[in-house]
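With one protein chain withheld, the remaining protein chains of the complex are depicted in position.
Just so it is clear, A and B label the chains in written order, and each chain counts residues from 1 on its own.
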Amino acid sequence: MSRLVRIAMTISRGLALIGATGVLVMMLHICADVIARNLFRVSISVTAELVSRYYMVLTAFLPLAWLELRRDMVSVELIDFALPPLLLRISDVLVCLISAGVYSVLAYTTWGAAFSNYRSGTFVELVSFKLPVWHSFFLPPIGFTLAALACLIMAFDFARNGTASTQEFTR
Amino acid sequence: MSVEAGFYGILALTILLILRVPVAMALIAVSFAGITAMIGAGPALGVLSNTPYSFVASWTMSAVPMFLLMGFIAFHTGLTGGLFEAAKVVLRRLPGGLAISSIFACSGFAAVSGSSLACAAAMGRIAIPEMVKAGYRPSIAAGCIAAGGTIGALIPPSILMIIYGVFAETSVTQVFVGGIGIGVLTALGYCLTILVICWLRPDLIPARISDEDAPPDWSAVFQVLPITVLVVLVFGGLFGGIITATEAGAVGALGTIILATLTGRMSWHALSRSLIETVTSTGSLFIIGVGAAMFTRFLGISGLSGFISSFVANADLSYAGLLLVIVLIYLILGTFMEPFGAMLITLPIFLPILRAEGISLVWFGVLVVKLLEIGMITPPVGMNVFVIKNVAGKYVTITQVFAGVIPFILMDLVIIFLVIALPGLVMFLPNLMK
Partner (left out) sequence: RDLRLAPAAPPAHPANYMYEHFKDYLSENSGGALTGTILGPEVVALPQMKDALQTGLAEIGNALPLYFPADMPITGIAGDLALLGRNPHAMAMAMTEFGMTCAPCQAEFKGLGMVFLGAGSSNVYNLLTTKPVRTGDDMKGLRLRTGGAPYSRWAEHFGATPVTMGVGDTFEAMSQGTIDGTMASTVDLLSFRLIDIAKYVTLVPIGTYHVTSNFTVGLNVWTSLSQEERIQIAKSAARANFDLTDRWAFQLPAAAAAAIKETKIEVIEPDADFLAATEAFAAEDAASRVAMSGEQAEVFTKLVEKWTAIAEEVGDDPDALAARIETEVWDKIDLTTYGM
């Protein structure tokens, strides 16, 4: 396996771990809010916004490349059994290329959205202050770009070896 | 605008799915191509640029990873295993006892989980390997859990019901209470299905648990104590007005971690596995959700929903005819659409008709959630089936799981008929509350 592939997998695993941390922090933050509200009648007013704008976006988009490398994406396997190995291999390559294409378009257009939000400095108005949220618009394009690369890597892998060597590596 | 485009889009989607393109990618590709064809690449790129973020950055949606986390932790620390073990002891004399136990365990888990996916995922891991070991045909074992998982969205809490309540401007609590009725009815119906399969096809489900002569381990019943505490915690918090349904997921997840730690079941391994699986499931579900949201926007632009609405309005149907049409539409939409998307495009069409007909929106909400949940197990896009494939992939193929759910779908149709013929089955509890 080439060094480039290893680097890609290390990066995507790292991003997935950030997503996992996001889930844990989300849980703790919501619980802290519930406890503070019920015991001290104090509310952490930023909870809902931080959860939706940061933890959720983090959890949803950063692990995409890792999911692709693990082949965890949901697909319909109605005709798998009917395909001879060569057709299956061609189909695998094509599917990876289609996915790479879709992710590329998503990445292209969400990078645009991210920079436009960065330029206007998008924020959310909370009770006592303005919470800047433009940073979080960069998470989807980062996830999509890496997912596009992951799909390209797998397309090469399938074309050369007939299997995705990345799949075992990420288990 | 171009109703034909809507139909072509559905056709293209079906073809891409059959050609093994991942569901999310197929939805996104068709939406992009469809909107481009109808009004141009600019608007299509716009839809692609803002849908992912706006679908995901949602407070209500945060209940999804939280309830998933709760389910995974409960599974990896053996808390949900207790449910299944206890049911097995109690129901050991019944034919198909393992399958029936898993339906009971699903119902118990449903009371702490808001999503049918979390329920299917958690139960799938424990129950399917055991059923296969006990000689069940893998497809029926997987089908049983895929269907049983739908109880997770019927018995409250239920994310789908919360969103319906907000959308239909009706009381979420009432819909929740109505959900108890249909959840219990579904569980009983599935148990009956299992008994019938046992009787007709003993090659699919062996009549008895293999170790029936061994003395039952009654201490297993006490294993349900932690999960009972969890149910009391979440339900108590919810109905006692301490937490909201969105918060219940996080509180439940933390509660599960604490309970598991107190009972000595917690480990770093369990926690890290749970987190990783939560991220994996959340990521693969949300990207489909993003795709479904785009597809919904595409269908909306095509005017297909408006076309259907006027078609129904002009048809001048009787009450039974109207409900038959609605049921059929949801069953058809459910075959390929994700429930939120299907609900989002249909409610604007149906709610005005229902209000005009004077049909109870609480009752209808329960019916819709049940119909959408059937869609979770019908091909080609059956999210519960995919989850089962995800957690028990080494036993079954997707096609086998789809085959295994067929008897349960038949029972679902009977339940739908009952709910329509005898609305009191669902409305009995909400009416008591008034």
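We adopt the following convention: a contact is a pair of C-beta atoms (placed from the backbone, for glycine too) under 8 Å apart; a residue touches a chain by one contact, two chains touch by 3 or more.
Predicted, not measured: the structure shown is a model, and the values here were computed from it.
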item: Contact list for the unshown chain, restricted to visible chains; value: A, B
item: Touching the absent chain when the full complex is considered, from B:Gly114, B:Gly165 or B:Pro226; value: B:Gly165
item: Which residue of B:Gln223, B:Thr246 or B:Asn390 touches the chain not shown here; value: B:Thr246
item: Omitted-chain contact residue, chosen from B:Ala5, B:Val47, B:Ile287 or B:Val312; value: B:Val47
item: Chain B residues that touch the omitted chain in the full complex; value: 1, 35, 39-40, 42-43, 45-47, 49-51, 54, 59-60, 162, 165-167, 169-173, 238, 241-246, 296-297, 300-301, 303, 305, 344-345, 348, 351-352
item: Touch residues of chain A, complete complex, unshown partner; value: 37, 41, 43, 45, 48-49, 113, 120-123, 125-128, 130, 134
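Basically, only the chains that are shown with their structure count from here on.
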item: For chain A paired with chain B, centre-to-centre distance based on mean C-alpha positions, whole Å; value: 23
item: Contact set on chain B toward chain A in their complex; value: 17-25, 28-29, 32, 45-46, 48-50, 52-53, 56-59, 61-62, 65-66, 69, 242-243, 247, 249-251, 253-254, 272, 275-276, 278-280, 282-284, 286-288, 379-381, 383, 386, 389-390, 397-399
item: Chain A residues within the chain B interface of the complex; value: 16, 19-20, 23-24, 26-31, 33-34, 38, 48, 51-53, 55-57, 59-61, 63-64, 66-67, 70, 72-81, 91, 94-95, 98-99, 101-102, 105-106, 109-110, 112-113, 136-137, 140, 144
